[in-house]
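Structure record follows, encoded as structure tokens.
For this view, one protein chain was removed and the others were kept in their places.
Presenting chain A:
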Amino acid sequence: MQWETVIGLEIHTQLATQSKIFSGAPTAFGAEPNTQACAIDLGLPGVLPVLNAEVVRLAVRFAKAIQAEIAPRSVFARKNYFYPDLPKGYQISQYELPVVGKGQVEVVLEEGAVKTIGVTRAHLEEDAGKSLHEDFHGFTGIDLNRAGTPLLEIVSEPDMRSPQEAVAYAKKIHQIVRYIGISDGNMQEGSFRMDANVSVRPVGQEAFGTRTEIKNVNSFRFLEKAIQFEVERQIDVIEGGGSVVQETRLYDAAKDETRSMRTKEEANDYRYFPDPDLLPVEIDAAFIEEATADLPELPDAKRARFHTQYGLSEYDANLLTGSRDLADYFEAVAAASGEPKLAANWVSGELMAALNKAEKEIAQSPVSAPLLAGLIQRIKDGTISGKIAKQVFEAMWAGEGDADQVIESRGLKQITDTGAIEVMIEEIIAANPAQVEQYRAGKEKVFGFFVGQAMKASKGKANPQQVNEILKRKLQG
């Protein structure tokens, strides 16, 4: 039987604020345990939550970026469950009236097709603390620094049909939240966590199959693998005559499998009700205007502009708009060098490769945009060849100065002196009579051998066009 996969994602993104959503405790990452957990975060008796204006502003920016409805009135609710890292016994979240309503994003799939994925809603909530299960002589350690950290939970429609589509959507949301500056999107620090709802159904069937939820995936690669595994598992279960059980599963990266979380049967009975400690949040036009007035150019608009303004391919335009830092870097190089296509090739080729290898972000690149632009200018004006430029790039990466300094100190200037090249080529011809004989007998492949010898003799510095020209002339005798 042919199966169709149906995927919906819930993404928890940590909002970039200085203080918590309902308290004045700081949100800095990596602090000593429990030094950023105040009486409100601890749920001590008599405290009251007060909403942080910044989280509302950031949620409104997100709504605008995905063309979503912004609720003029939204309500906080209590989601009730017991776990030691949730001291109040409930999480403050939003249920019936979330701040962000229906929206949508476009994703570019591998074959270049564009697909629209619906966003059902996004709501504000507080994060829980962290449980440390390492052995504290039979006890579990609780760090509540994270408790009360503001999250925006972004819920998609079940619009994705493959693990690759799910990853494309997740990357898109990641790109948007970073572009509009509402989250740092740092996955290692837990600022961007994904839950995937996965089900399968026979192709052509309209009703959804029973779904399982894979919780807390924090890398795009794991997301793809976890969904892939889960789809295969569900098909095996059904084809083996069984039925899929609706449950929460965890992805184990080491074993590349999902497994059932042994949750208690009533775990999903959260008994939501409006939180009496918080009043409805009202958002008016003036607030929206102020929150969104400085929204930057969004990824899709930037991609389209790079395509038309710089004549870049869709692929390059998509790659170079991956993050704002990268796009800004490229534009700086393009402007300073006056060569947008060469700039695109160098940024997406040499530079990205070096950054990936060194596991660095573009902002930490040892080769700044002006440095790279300087190198491109030297290629453009013929001072060095593209091949030598790679050496210069490596030297700049190692901190040996700008392109001109490296070319000077390493003596890499291209040899364009026709006389000097002629002398060199005459020597090569004199030293290799057998090959000359072959060439003159019609074996034109040998030409490559002479080019190689010339480049070797000049340590790659001879101007390749001139070498070709002179070689041809001299070999003809």
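Following the convention adopted for this analysis, a contact is a pair of C-beta atoms (placed from the backbone, for glycine too) under 8 Å apart; a residue touches a chain by one contact, two chains touch by 3 or more; residues count from 1.
Here is the rule we use: contacts and distances are computed from a predicted model.
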Its UniProt record identifies the chain omitted here, from "Aspartyl/glutamyl-tRNA(Asn/Gln) amidotransferase subunit C", "4Fe-4S dicluster domain-containing protein", "ABC transporter permease" or "HEAT repeat domain-containing protein", as "Aspartyl/glutamyl-tRNA(Asn/Gln) amidotransferase subunit C"
Touching residue (missing chain; options A:Gly101, A:Gly141 or A:Pro296) = A:Gly141
Which one, A:Pro84, A:Gly242 or A:Pro370, makes contact with the chain that was left out?
-> A:Pro84
Looking beyond the chains shown, say which of A:Leu132, A:Met187, A:Ile235 or A:Ile288 touches the absent one.
-> A:Leu132
Of A:Val56, A:Ala128, A:Ala344 or A:Ile362, which residue touches the hidden chain?
-> A:Val56
Chain A residues touching the omitted chain (full complex) = 17-19, 23-27, 32-40, 42, 44, 50-56, 75, 80, 82-84, 97, 131-133, 136, 138-144, 261-262, 266, 269, 271, 274, 276, 278-282
